[in-house]
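Got a structure for you, questions after.
Then we have subunit A:
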Amino acid sequence: MQRFLKVMLLLGIIFSLLIFPLQAAGTIKIGAIFPITGPIATFGISSANGVKMAFEEVNAKGGVLGSKIELILEDDQYKAEEVANAAKKLIERDKVVAILGEVASSMSLVLAPICQASKVVMITPTSTNPRVTLVGDYIFRACFIDDFQGTVMANFVYKTLKLKTSAILVAVTSDYSKGLAQFYKEAYTKLGGKIVVEESYSEGDSDFRAQLTKIKAAKPEFVYLPGYYSDIGPILLQARELGITVPFGGGDGWDSPKLLETAGKAAEGCYFSNHYSPESKDLKVQTFVKNYKKKFGETPDALAALSYDAAMLLVEAIKRAGSSESSKIRDALVSFTKDKPFRGVTGSIYFDQNRNPIKSAVIIEIKGGKQVYKATVKP
Partner candidate 1 sequence: MENVIQQILNGISLGSIYALIALGYTMVYGILRLINFAHGDIYMMGAFLGYFALGLWNFSFPIGLLFAMGGAAVLGIIIERFAYRPLRLAPRISLLITAIGVSFLLENLMVLWVGASPRPFPQKIPLQIYFIGDIVVTNRQIIIVLVSITLMFLLQFIVLKTKVGKAMRAVSFDKETALMMGIDIDKVISLTFAIGSSLAAAAGVLVGLYFNKIDPYMGVMPGLKAFVAAVLGGIGIIPGAMLGGFILGIAEVLVSAFISSTVRDAVAFVILILILLIRPSGILGKYMREKV
Partner candidate 2 sequence: MRILEVSNLSCAFGGLMAVANLDFYVEEKEILGIIGPNGAGKTTVFNLITGFYPPLRGEIIFKGKNIERLKPYEITRLGIARTFQNPRLFKQLTVMDNVRIAMHKVHNVHILDTLLRGSKFLEEEKIQEEKAREILEFFHLYERRDEIAQNLPYGEQRRLEIARAMATNPILLLLDEPAAGMNPYEAKELINLISYIRDKFNITIILIEHHMEVVMEICERIIVLDYGMKIAEGKPEEIRNNPKVIEAYLGREEESVIS
């Protein structure tokens, strides 16, 4: 019995520690929720890195509005209930002014209603589902929505590369991948191209030979593969093994040094759409890539760049608002316009009426083990 009481006492202490906030005055608190463990941890960690770096840079320059930014990073393990817990904790216990997150649209759809209900600004760096920002006027995003990238790639493949048949290999577990594939297909068939075969895989799979064997049999001239780099590498390798020699292509999910590391020669001659080219002469891009490499020892991927931008966007909005009140930040965010946009690493951003960013895309070719700039497409 005594032991039982001890246990209860211990639990009581833990619980009370949990509810009483630890107040640190004089900082602006910003929350971030990413899946830094679990099945898509690799995206979560990249995103978290981008955010961390952004705030460190801001703080090194003296912070914003005279106060430092305190980043409170939460892990959600890619689970809906964890997102809800983390969000409530950030809002109610830590009293953050804004939240950055989540990576996946499905999780952002859990996060958005909570932020909207508490009137806390939320910027998702990478969730592409249009539904996310439709939740309410406090919800923003930093990435393209799917129609743009899909259409851009379809145009490029049909008009510039002049390839008239293509296959689609889509990650069914991902909103992003499905969205891109759908708009690619629509645009491509409208132009007169033909989709010869559609196959699917689940994110995190490692054996794609079954699907690739079927694609090979259909003999397409191009394979559209709108997935994330963690799967693309093995897919390309296995495709080449099976003797598929045609080019592959995808969206900004391809942008990662990991892709070239894993795929190596298999990625030669492939194309993807992205926000920026690392070759870009833009000083912003150059310093970002350089600093990121220095800090984390690797070239940033698109997720890191987007979340870096999302964080910087937030800081810029706080600056413009002259206040760290959530409603004022929100107003500042919508006040960016075509002429006075936010200039970030991933391009110049301003928002449409649904708080989706309007920005241009570039097409990148993988050539000689490097990403080579090919074309820019304006919205």
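The criterion applied here is as follows: contacts are C-beta pairs under 8 Å (C-beta built on N, C-alpha and C of every residue); 3 or more make two chains touch, one makes a residue touch a chain; residues count from 1.
If you want to know what made the cut, all candidates are chains of the complex that A comes from, given by their letters.
Given the structure is predicted, the values throughout are model-derived calculations rather than measurements.
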Touch assignment for subunit A within the complex, options 1 or 2
1
Tell me, which parts of subunit A touch candidate 1 in their complex?
36-39, 41-42, 44-46, 172, 199-202, 204-207, 209-211, 213-214, 217, 230, 233-234, 237-238, 241-243, 258, 261-262, 264
